[in-house]
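In this view, the complex is presented without one of its protein chains, the others remaining in place.
After this line comes chain A, so read on.
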Amino acid sequence: MIRRPWRLAAEISAVLIAVVVAFPLYWMVLSAFKPAGEIQSTDAKPWTFNPSLDSFRRVFEQQEFGRYFLNSLMVAGAVVLASALIAFLAATAVTRFRFKFRTTLLIMFLVAQMVPIEALTIPMFFLMRDLGQLNTLWSLILPHIAFSLPFAIWMLRGFVKAVPEALEEAAYIDGASRTRFLWQILFPLVFPGLVATSVFSFISTWNDFLFAKSFIISDTSQSTLPMALLVFFKPDENDWGGIMAGSTVMTIPVLIFFVLVQRRLVSGLGGAVKD
């Protein structure tokens, strides 16, 4: 369909673009391993012959990055589990039942997705203060569950819908209870969708910077990774080695997670868009 020289040109530009797109990540990892002298050289080279772990050491020893990493992981993990379960139930309700206000609810979930969570920082701050949760990980977990839910429900709908009605009929005829159908038949079938959905709630929680900055005010032991990274920005001289090492530590888990679930993610995206 397309002539050969054109395809070759297209392929070369695709590879070049891939290099440009990947370059910031390469630069991040490279700078994390560069010794201090090379980082502070005005003659920045795209390689190093003296890789060093100094920046990582600084990050983990001076900054307790391990603890922040664990905090981030706990927050994201709790949000992913809770929102997946709650969204699964809700998505089942709106796809497999017909009831009054069903459409209204769906529209509400759609509208809720569009709410700029950043605009809710102020009331959320007072709510968490009133609940006595400021400076605790709960102040990050609770809001993020709420913010991931509408999208998760919306996205899971397609997956729940895709499970044939006949299967449900058959299960009931065989004497399965509604609960049994829900957890032993529907849940495993929808699981790939849950994974795709979880990627989004994981990412948005893992990335959260605004809430961590606003709600974890005094107790830095409850900080998450994005906040810990900021410590390396200094008014006079940024510690770029530390920033890049910290960034690497923060990015790699997400990258691994992404690569692991990419197939499901793409098909999940298809499912969500289709709807």
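Operating definition for what follows: contacts are C-beta pairs under 8 Å (C-beta built on N, C-alpha and C of every residue); 3 or more make two chains touch, one makes a residue touch a chain; residues count from 1.
The definition used in the following text is that contacts and distances are computed from a predicted model.
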* To do: Tell me the UniProt name of the left-out chain, picking from "3-isopropylmalate dehydratase large subunit", "Thiamine pyrophosphate TPP-binding domain-containing protein", "Sugar transporter" or "MoxR-like ATPase".
  => "Sugar transporter"
* **Residue among A:55, A:71 or A:92 touching the omitted chain** => A:92
* Structure fact -> Listed in rising order, the chain A residues that touch the chain left out are 1-2, 6-7, 10-11, 13-15, 17-19, 21-25, 27-28, 31, 39-44, 46, 85-87, 89-90, 92-94, 96-100, 102-103, 105-107, 110-112, 114-127, 142-143, 145-147, 149-150, 153, 164-166, 168-169, 172, 178, 203, 206-207, 209-210, 214, 226, 229-230, 233, 240, 243-244, 247-248, 250-251, 254-255, 257-259, 262, 266, 269-270, 273-275
